[in-house]
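The chains shown are only part of the set, and none of them has been moved.
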């Protein structure tokens, strides 16, 4: 394999590696500035290689593109690993994310990350898989990010007829300590010169 | 055309003092402490004029410097100090020791910054549990009431507000307006006009909004955009009128 071809393959492999959604060819072309033919070649190279060397993961073509999946042969071990995890952290993250989506829908992944202060892609996927949230179209801005909202299943879980029945937020008042902290910090907040 | 607005910021009194000291060209016929004390006070005065809140810590060190200075100007005589009172000489020794100690951490923080920077080039897989294994994850909603969900949402919002407000007043976060100029230029690529609201849809805090606004003004100054507003407090429209030219602008927010 030529050096150039190997490099393109490795770049594309790194993209598959970090991506939590199927990547289609045109998106890969866009990100790598590589032509369609070369991208297709690289995808084939990767898929062949994984097959040939019987790796722990596979490249599969699914609706909308290509994505890496763990190899089904090793599922029993993966199950044991997932069961050995402490899921409290995931539960906390999932509930936080769900509450943001419920109250702020429709929202993008970026909105959620900005509010939680950490990348929340993994959690959004888990909630999607669980049928608690769904895609609601795309925002009409640069990049056209996907918008998310809650599902009928979410409403059913809480016995709600519609999302308007969510308890209102405004009755809430932060306790005195928090209010004081906010005020103090406001007083000393930065200025623009 | 570019502009530069930069206010020197210090992480605290020790940072300021070290900076002043490092700028000195030592002249043995001078009285360094007097000069340093004066510069230190000048700086404090200048930031007071800029209406920045001065930490008591800055004033405490100023007092210590003045104390040392006063002692150096008085004729030498053996003064008697109480046991629990610190003599200017002792205060000086303590100050030097603290400055050396602080400098050590300032040095190592540069090393940590470099590591953090290098580490930012590594990305982990954050995909979550694959669909096939989803049934192994416990039900998130078990035992969760609507009230709890609402509480969680409010708690996150609150946490966020506090951390946004807690920007250390001595170390404001520098935002480069030029970066925002570029951001706006990108967002205006291929369109004739956009509203300010559209341009700032993803701004997560006030400071960022302000930087975006400054960037719009900068683009207006450079003649790249025209601005329109139908009524007071109405939507501001940013209209593309010229070619994109990049310059350098930096502002400390």
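Letters are used for the chains, namely A and B, taken in the order the chains are written, and counting of residues starts over at 1 for each.
Simple rule for what comes next: a residue touches a chain if its C-beta (ideal position, glycine included) is under 8 Å from a C-beta of that chain, and two chains touch if they have at least 3 such contacts.
Predicted model only: the values in this text are computed from it and were never measured.
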Subunit counts for every protein chain kind in the full complex: A x2, B x1
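Basically, only the chains that are shown with their structure count from here on.
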Mean-CA-position distance for chain B and chain A (Å): 30
Chain B - residues contacting chain A, complex: 5, 7, 50-53, 123-134, 136-138, 140-141, 144, 146-150, 152-154, 156-158, 160-163, 165-167, 169, 172-173, 186-187, 198, 201-202, 204, 207, 210, 214, 251-253
Interface residues, chain A side, partner chain B - complex: 17-20, 69-70, 72, 75, 78-79, 82-83, 87, 90-91, 94-96, 98-100, 102-103, 110-111, 114-117, 119, 121-127, 129-130, 132, 139, 141-142, 157-158, 160, 166-167, 169, 172, 174, 178, 181-182, 185-193
